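All protein chains but one are shown at their positions in the complex.
Chains here go by letter, A and B, matching the order in which they are written, and residues are numbered from 1 within each.
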Amino acid sequence: MPHIVVRNLTVRYDGHEALREVSVEIPDGQITVVLGPSGCGKTTFLRCLNRLIDLTDGAKVTGEVLIDGENILAPDTDLLRLRKKVGMLAQKPQVLPMSIYENVAFGAWLHGVRDKKALDALVRDCLKRVHLWDEVKDRLFAPASQLSVGQQQRLCLARSLAVEPEVLLCDEPTSALDPISAQRVEELFFELKERYTLVLVTHTLRQAKRLADYVLFFYMGELVEHGLAQRVFSEPRDERTRAFLAGVIG
Amino acid sequence: MGELTWRHCKEALMQGTMVTAATLLFGSLLTLLAVVTVKGWQGMSWAMLVRLPKSGSYLGGEGGILNAIVGSLLLAVGATLLALCLALPVALLLQPDYAGRTKFAQFLRLLLNLLWGVPSIVYGACGFALLVALGWRACLLGGIIALTFVELPIMVRAMDEALRMVPKAMKEAAYSLALTRWETMRHVVVRQALPGLVTAVLLAFGRGIGDAASVLFTAGYTDNLPRSLFDPVASLPVAVFFLLNSPFAEVQRQAYAAAFVLLVLVLLVSVLTRLLAARLSRYLVR
Partner (left out) sequence: MASRLWQERLATALLWASGFLVIGLTGALFTALFVRALPILHRQPLSSLLTGEQWQPAKGIFGFAPFLAGSLWVTLTAMALAVPLSLLTAIYLAEYARPQVRLTLKPLVDLMAGIPSVVYGVFGVLVIVPAVGKIATFVKTHLSSVPLLSPSMPPTGYSVLAGGIVLALMVSPTIIAITDEVLRSVPMSLREATLALGATRWETVRFVVLRAARPGIVSAILLGFARAFGETMAVLMVVGNVPSMPQSPFDPAYPLPALIANNYGEMMSIPLYDAALMLAALLLFVTVLVVNLAAQLILRRLGRGWAN
């Protein structure tokens, strides 16, 4: 399991600070929830962890993010290796313009798995793990766009798993889903934390309470408080955290 | 690890290829501009612009290309005005407020798109057939008509896009003030779309000055200025074409000068388009 350490991470867009001097260690093999009201920098934080922040025009990033001792913010970082290790699930399910099978197999194929049998086994395994196999096993080569939104999000999860990451970053993964699909995805997270480190962004307190082992609370770009979920929810140390938990802000 | 390095290599290779392709294309463009400018400038003089060719332009050496410059302007302005009279109503018709969602409008749009792709020489040939049927000679009017067909689809398409960008909410606000469709179009939509509409007109005009194939047989050629709509008229592109073939270097120089003037005119129209579009956007709601 990789060790993720963030030191003095600061992100600026057009002179305004989206993240200010964030320093924290993310625990392995647990679900770490990144919590906070809208616009507080949670997504920005997540996007720093797999260098997707590079794609945002005008973002200036300083500080360090160490994964297994290597600073991934250094310009010479191998992004391909990083993104294989650290996968991402976006808020709105974005399937690739291919069949269901190809969607799952594509990442692995890119990274060098070419043997057909190995790919077949991988696809079946990943689809089973997200509990999608039974629903799609008879139409593996149908276009992925035919699936419902909930199924698409599970497909995206399977796609990320096929690359064999060690960390999964999830940006409000159930906010675009109906309650039943959302619940199924949340159940998946509990299963996944046995093999992966999960970092989940959410702005709903209830979801955080259901899922979190560890909590990072952000407010206006600052990491206000962090710690074990039980402790943060029952004995918050900062008054902003208390205000958020009470529903006063956010 | 070897696999990873190979993928990084491929990335670098493809980037290099892309930059090479772009350099080749834009380099050719710049070479073209340079060559035409240099050759054209050599033959240029104030006299060239304001004098008519001396009789027998294939043989004559002095004289200029005024006939072609004036001719081109007459043809293009005439065609643009005629096209405008037809293009604006058609573009308005295509909006959802009028026929926009009917099969008729779909058909009309398809037709206009196809017309857009028709080579201008076909319009020239059709125009010629028409002239023969009417018993006329090649003349200014003939050229204007053929050129109108070239400019019309370009203008309609650009106007249609400009009109479509007017936000629906703006139109609804006008309707809820009890404006009729025509009043909404006239006072609100056209005003909001004005920069785009002007751009459309100038775009078509730019194409019109440069087109040779449609006016080749319909407008004729002459060394003089036309005195009526039924006189033949010269034009810059046709002048370049005819004069270039002459064995006399002085005449060839006129051809290069004509090409240069044409290029400058087209560039001017392009710059003017951008400036006007910016100027007219003062009252626009974004």
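What we mean here is this: contacts are C-beta pairs under 8 Å (C-beta built on N, C-alpha and C of every residue); 3 or more make two chains touch, one makes a residue touch a chain.
Fair warning: this is a prediction, and the values are worked out from it, not measured in the lab.
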item: Residue in contact with the excluded chain [from B:A213, B:V233 or B:V251]; value: B:A213
item: Contact with the hidden chain (one of A:V5, A:A90 or A:V113); value: A:A90
item: Contacting the left-out chain in the complete assembly, out of B:T80, B:S120 or B:Q192; value: B:S120
item: Residues of subunit B in contact with the chain not shown; value: 7-8, 10-11, 14-15, 17-19, 21-22, 24-26, 28-29, 31-32, 35-36, 39, 86, 89-90, 92-93, 98-99, 104, 108, 110-115, 117-126, 128-130, 132-133, 149, 152, 180-183, 185, 206-207, 209-213, 216-217, 237, 240-241, 244, 255-256, 259, 262-263, 266-267, 270
item: Contact set of subunit A toward the excluded chain (per top definition); value: 50, 52, 55, 57, 79-84, 87-88, 90, 92, 94, 96-98, 106-107, 110-111, 143, 145, 156, 159-160, 163
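In this text, only the chains that are shown with their structure count from here on.
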item: Subunit A and subunit B: spacing of chain centres that average the CA atoms, whole Å; value: 53
item: Subunit A contact footprint on subunit B (complex, rising order); value: 3-4, 7-8
item: Interfacial residue positions of subunit A with respect to subunit B in the complex; value: 78, 80-81, 110-112
